[in-house]
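Working notes for the structure below.
In this view, the complex is presented without one of its protein chains, the others remaining in place.
Per-chain residue numbering starts at 1, and chain names A and B are given in the order in which the chains are listed.
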Amino acid sequence: MSAKYVSAKRRRRLSKDNLWGWFFTLPFGIVFIVFLVVPLVYAFYVSLFTYTQVRGSVFTGLENYRRAFSDPIFLKGMGRVVIYTLVMVPIQLGLALILALVIDSMMTRLASASRLLFFLPYAIPVVIGALMWGFIYSKNLGPFTSIFALFGRQPPDFLSTNGIFGALVNMVTWQWTGYYMVILYSALRAIPHDLYESARLDGASELQIAVRIKTPMISSSLVMVTIFSLIGTLQFYTEPMVLRNNANSAIPPEYTPNMYAQALAFNYNQINYSATISFALGLLVVIFSVIFMRVTRKQSGLGD
Amino acid sequence: MKTARLMGASVLVAVMALAAGACGSPGSPSGSSNNEASQVHNDAKANDTAKCRNTVKKPNAEKVTVWAWYPAFGKLVDHFNETHDDLQVCWTSADQSAKAYSRFNTTIKAKSGAPDVIQLEYAVMPQFASGVEKHLVDLSKFGVDKIRSNYTAGAWKDVQLGGSKGVYGVPVDVGPVVMYYRKDIFDKYQVKPPTTWDEYEQAGRELKQKGYAGHIGNWQPNGTLFNYAYYDQNGAKVFKYSANDPENVGININSDKVKKVVSFWQKLAKDDIVATDDTDTAEWNKKNVDGSYATIIHASWLVGYLNGVSGVQEGSQWQIAKAPVWDQSDPDVNCGGSGMAVTDQAKHTEAAAKVAMELFGDDAAQDIAVNDSGLYPTWTKKLSSAAFLDRQEPFFGNQKINKIIAPVAQGYKGYQFLPFQTYANDEQTKTLSAILRDGKNASTSLDSLQQTLSDYAKQQGFKVSQ
């Protein structure tokens, strides 16, 4: 619409829009600038200095970034969270989708009870969930030793170097699957049911309906929860941090990039390099998310 | 299109970040003054409004703020305040080790908020007294030499930080390393508790052979300071650092002596003679008391863990003996311990020094430290007092455990720690975990640990020698 045709009334409306639009969004804008933009800028500024114990802080420009992207610890941590993402996201979402479809197709009391119970772990803070699993994984304090003994087996060593990956995947799955399931389930409920009726009349099985009709119908929700869990996993922190108290040597202090940043800042007194790691991580997460959104651009619910 | 817009948005955020960065923000966080004189202050009133965890007995006297996490520290503070009229201790934080140090670091960055006196483990003291980070006051000018003879030589070495000129704290406690063993287990399988490492290996194999389901002991990959004690026992000084020469560090963690120790434990772990559990976990606490280990080589403070978890106060099956040795000439070794240091932010440095020196400096205070806090003293008078040596410990079936532990505390010669000891500990844990759990080659792994630590030291600006 070109400006030529804008009537006087419309212009009044526009200036009103300007005033009130900014009025309503201003508080958000302030918080956004103070607690997101400023820390980001500051992280970047701090990351331009290099601190050494002997000489103190010196301006070194982008040198820290060169160091970060050739720092095996950072790269390994990054690689680790990418692997976690590749394993954890499909498991969580796959299970959440299957459960949502099953519950949606059943109208029994068991189904509605399950919906509530699966969701329960979400209401438990991640820290407390991790504390609990720390005990449960323990060979001597947890139940697995006696459960496996029923089958005459030794339980796997969850807290060893080899077991820790599975242990963390399981913790995250337990905590979040129910949440994603509820989102997907509510999306399923919103689909008009006559769609399935006609498919049933055409002789489609429940499985076919689930795969061919229901799942495509909720693809935008699927993309949304995928992005959440993607971002969540890339900034993996709380679970390994808490579990580390039970598996000190299986989870080194720099296990994930976020943990590395914390160790640098608080244990090794390397604030500048820590800010570099934080900033680099943020940058990589944005790049990952953008790639993902490009790949799934059609289904994406985000954007307008 | 959506994606393009999103990409644009992200770029925009980044650009905003850059633009604002150009405006600059106040000084970069770092360092401090190197000037010795600026470390001493003289403001007796500065702490008048400090908030204390304890109730100060004489509110009108000058206050000195202290951070410490010793058990029963409140009782000790009360004792000090009752016996002093000119000074009162104001206990402001009880954060434990790592948390306290990171908080101390923060106050250093902010240049305010640090206490006058702080409890620091010997192993972290160099970190706060090296390079540009000189935050501990040399107590020599406040007459600390007068009390030197009250303390064991090893503990005094620890607070001198490898040097000979300065004294950066007053020693409080140490952790003499001894062997705890289960009398019932050794009796049941008719095996003799070991006194040398050869016997230890043999006893371990024998116990296993005779059907004992647990392990003779445990090698903890994350028990960093214990591992330094093991190396030291075999004559390996892995780290060198001196406050007199604060830009040089010595790192020698891949010597043959270290490799011998590590390979020994690797062999035992591989043959399943010893466990390789991390310490300081719920699992480990449980295994300590459920008969999974026949011996625990540990510092004096383990006893508190044992009765804390089991709830048993007396008549346990545990006994104490000297730690096994390679040969009889091996030195007595130690793990951990801490002292009271005065910070460069102390408002009235002289008063702070007085508190650091006198807080644990009389018989009654030492009694509280030993009986209530469970600390192992560095005070020679206590260590050699008949009452202390003859005390019967009900938990150990009335064994006179100090007869064994006290000589170890007296015999300790002192260690040197790196100014980035936390980093070195974390790296060592990774290396030892790989060697003992995953069967990596001990020799090459220790060589690469040596390389990693040296690289880090150089990156931090230190000159590195062996």
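The working rule: a contact is a pair of C-beta atoms (placed from the backbone, for glycine too) under 8 Å apart; a residue touches a chain by one contact, two chains touch by 3 or more.
Keep in mind that, in the parts below, contacts and distances are computed from a predicted model.
Visitor: With one chain of the assembly withheld, which option in "Chemotaxis protein CheC", "Response regulator", "Pyridine nucleotide-disulfide oxidoreductase" or "Carbohydrate ABC transporter permease" matches that chain's UniProt protein name?
Guide: Matching "Chemotaxis protein CheC", "Response regulator", "Pyridine nucleotide-disulfide oxidoreductase" or "Carbohydrate ABC transporter permease" to the record, the invisible chain is "Carbohydrate ABC transporter permease".
Visitor: Would you mind spotting which of B:G143, B:G308 or B:G439 touches the chain that isn't drawn?
Guide: Reading the full complex, the residue touching the unseen chain is B:G308.
Visitor: Given the contact definition stated above, which residue among A:V54, A:I136 or A:I213 touches the chain not shown here?
Guide: Only one of A:V54, A:I136 or A:I213 touches the chain omitted from view, namely A:I136.
Visitor: Out of A:T50, A:Q262 or A:T296, point to the residue that touches the absent chain in the complete complex.
Guide: Here the residue in touch with the unshown chain is A:Q262.
Visitor: Please identify, in ascending order, the residues of subunit A that touch the omitted chain?
Guide: The missing chain touches subunit A at positions 14, 16-25, 27-29, 31-32, 34-36, 38-40, 42-43, 46, 98-99, 102-103, 105-106, 108, 110-111, 113-114, 116-129, 131-136, 141-143, 146, 174, 177-178, 182-184, 186-187, 189-190, 200-201, 205-207, 218, 220-221, 224, 227, 231, 234-235, 237-238, 241-242, 245, 258, 261-262, 265-266, 271, 274-275, 278-279, 281-282, 285-286, 289-290, 301-303.
Visitor: To test your reading of the contact rule: which positions on subunit B touch the chain that is missing from view?
Guide: 5-6, 8-10, 12-13, 26, 29, 71, 93-97, 99, 103, 106, 109-110, 280-282, 285-286, 289-290, 301-305, 307-311, 374
Here, only the chains that are shown with their structure count from here on.
Visitor: Could you state the distance in Å from the CA-based centre of subunit A to that of subunit B?
Guide: 38
Visitor: Residue numbers of subunit A touching subunit B in their complex, please.
Guide: 37-38, 40-42, 44-46, 49, 51-57, 59, 134-135, 138-141, 159-161, 245-250, 252-254, 263, 266-269, 271-272, 283, 286, 290, 293-294, 297, 300, 302-304
Visitor: What does subunit B use to touch subunit A in their complex?
Guide: Residues of subunit B touching subunit A: 2-3, 5-7, 10, 13-14, 16-18, 20-21, 24-25, 28-31, 98, 102, 105, 109, 127, 130-133, 221-222, 247, 278-283, 286-287, 290, 292, 419-420, 422-423, 426, 429-430, 432-433, 437-438, 459-462.
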